[in-house]
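The complex appears here without one of its protein chains, the remainder shown in place.
On to subunit A.
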Amino acid sequence: MIRYLFTRFLHAIFVLWGAFTLSFVLLQVMPGDAVLVKFQDPELGLSPQQIADMRATYGADESAITQYVHVLGRTLHGNLGYSIETGLPVGQMLHATYPTTLRLAIVSFVGALVLATICCALAILLSGSPVGRYLAAAIGAIPGITSGIPVFWLEIVAIQLVSFHWKLIPVVGLSGWSAVLLPGLALAIPISAPLAQVFMAAAHRVETLPFIDVLRARGVSPLRILYAHILPNALPPTLTVSGLVFGEILAGAVVTETVFGLDGLGQLAQQAVASQDVAVLQAIILISVSGFVSIGFASEIIQPLLDPRIGRSARQRKY
């Protein structure tokens, strides 16, 4: 097991390095650089000589390889560099913004999982009765609809209804978890769609397996069959998909933080792209890649706990 963890760790390091290198190359290929973008503004009235000096200060005039070695070296030492736009250390900027996005991601992911589970449970329970089958079919169609709704529209509607019309949650003046509750839940709706689809498909497949009939013949109630047997069996494929959903959360965070005016990584990314702030962009790419890697890793660790057939090593059991 330790050996397995170690190889997985090396694998993760390799993926991070690859992402770092690839993003560096792509950012280099882009015409111009952040220094030019910032200081070429005619209002500043800087001469070409002054701009060239500035570029030398930031190291932007050196060859790509020298820059790469330099940037990789300082990143390995934990120094993410300085933002050209604000002049602040990137680490400091991330530190200020990551909690909001992390909370947003957690709320929307957990919300999406809960929504998907509710959808799935209703679809299974209702399909038992003749009338309920039509309702179950209707529920089965929901993910297809919600995945098609644009996030920003959903969020504007959410603000209109929840904050202005019903006056349940104020839009401004919130901090911490309460600030991400409404945006997180709004984001959860489209995020839940792929989860619900996979969950329902897996649950319907489990439902047709012979052991479900055996349980019914044993006098076990439909509700218990659902929560103790169908859902646990349908969960592993759903979790596999949830790793992919993380990308959608990141993309959704950019829009959501803009709509709700939240100071998160999404906002930061959007500004950094606008101003070609290379150091900030690279740091954000590194963070999202590590997010992907750790979620994939976590789901690989969790899978054998949910499905004993995937177990890598014979585990010690109590009995």
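Heads up, the rule we're going with is that contacts are C-beta pairs under 8 Å (C-beta built on N, C-alpha and C of every residue); 3 or more make two chains touch, one makes a residue touch a chain; residues count from 1.
Quick note on the criterion: contacts and distances are computed from a predicted model.
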Among "Sugar ABC transporter ATP-binding protein", "ABC-type glutathione transport system ATPase component", "histidine kinase" or "Hydrogenase maturation protein HypD", the UniProt name of the subunit that does not appear here: "ABC-type glutathione transport system ATPase component"
Contact residue for the chain not shown (choose from A:18, A:144, A:170 or A:232): A:232
Touch criterion as defined above, residue of A:60, A:220, A:244 or A:287 at the omitted chain: A:220
Touch residues of subunit A, complete complex, unshown partner: 128, 130, 133, 209-211, 213-222, 224, 228-229, 232-233, 306-309, 317-319
